[in-house]
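One protein chain is absent from this view; the other protein chains keep their places.
The block that comes next holds subunit A.
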Amino acid sequence: MKEIWVYIETFNKKVKKVSLELLTKANELSQKLGAKVVAVYIDKHDLDDTISKYGADKIIHLYSKDLQIYNSQIYTDALYNLIKDNRPHILLIGATSIGRDLAPRLAAKLNTGLTADCTQLDLDEDGLLLQTRPAFGGNIMATIICPEHIPQMATVRPGIFEAKKLEKIPEIEKIEFELEKDCITKTLEIMEKNSLLKYITESNVIVAGGRGLSKKEGFDLLRDLAKELNGTIAASRAAVEAGWAPQEIQVGQTGKTVKPKIYIACGISGAIQHIAGMKDSKCIIAINKDKNAPIFKIADYAIIGDVYEIVPKLIEKLRTLKQ
């Protein structure tokens, strides 16, 4: 039976949301292909419980007691050994900073193709994976295939697919492996980025600010709104460049790609480079003074007006709603 593998990324005893999103997608594809879904992860800890809630026919847990943190070579080699023996048909990996470090190295070692940052995955009549991705800064989409090599490998950005729970009772395989003691790069330390900023690609609600806020304090207002909606804040590049917000929360071509349930753009004009990072949000609300602002073209709700009038009112109404 053909197998679709999903690499499950873990950090701090937690499973990355994107990995669960990929499990859901793998289950969808497996029905068309008549394939088995296999989740594979590398961790010192046992995380089978979380993973099995999202539907896997089999979980492979690679572990080693000396395992500390992700390392390109160790992880590539461990997965390579497993994959060359099992020959899965498809391998999906989250396009996180770790996934984008691991996947190309692994594909090179496996001598197979790898499609980066897919936003759509489908199968053709012959069971070939149709991998659609943006290139040229989101100006063009390309559908890519890998017809003569397996696994067909793709990375997918967080938030592109939805993670849905699916009860399956997986077969579980535990494999201990030896760490190569002499690893050439060594992690010395992990530094938290500003802990006030919830990781924006994991958030359901994002309130983003742009140059239209015209001052740093505007972000305090947006933070209040985000708090009411259990969300987090983000920024356009113009706002980052003005020094009102850190680069880590920039959305767009050169920032993060996000797909929250609600994206509220406040004083953002909607340049193509910004839109590239948020256009797939489920519901886009734009607040802008200029009725011709391009952001309105991709918005579900357009509010023509001043951020400093609309947002405080919105916070107030949301607060009274809660009481």
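Keep in mind that, in the parts below, contacts are C-beta pairs under 8 Å (C-beta built on N, C-alpha and C of every residue); 3 or more make two chains touch, one makes a residue touch a chain; residues count from 1.
Following the convention adopted for this analysis, contacts and distances are computed from a predicted model.
Per its UniProt entry, the chain excluded from the display bears the name "Electron transfer flavoprotein beta subunit", taken from "TRAP transporter small permease protein", "Electron transfer flavoprotein beta subunit", "Sugar phosphate isomerase/epimerase" or "Acetolactate synthase". The hidden chain makes contact, of the residues A:Lys13, A:Lys32, A:Lys84 or A:His149, with A:His149. Checked against the hidden chain, the listed residues A:Ala78, A:Val207 or A:Leu229 yield one contact partner: A:Leu229. Residue positions on subunit A in contact with the hidden chain: 69, 72-73, 76, 96-98, 100-101, 103-105, 107-109, 111-117, 130, 134-149, 183-193, 199, 201, 229, 247, 253-254, 261-262, 272-273, 275, 279, 282-285, 296-305, 309-310, 313-314, 317-318, 321, in rising order.
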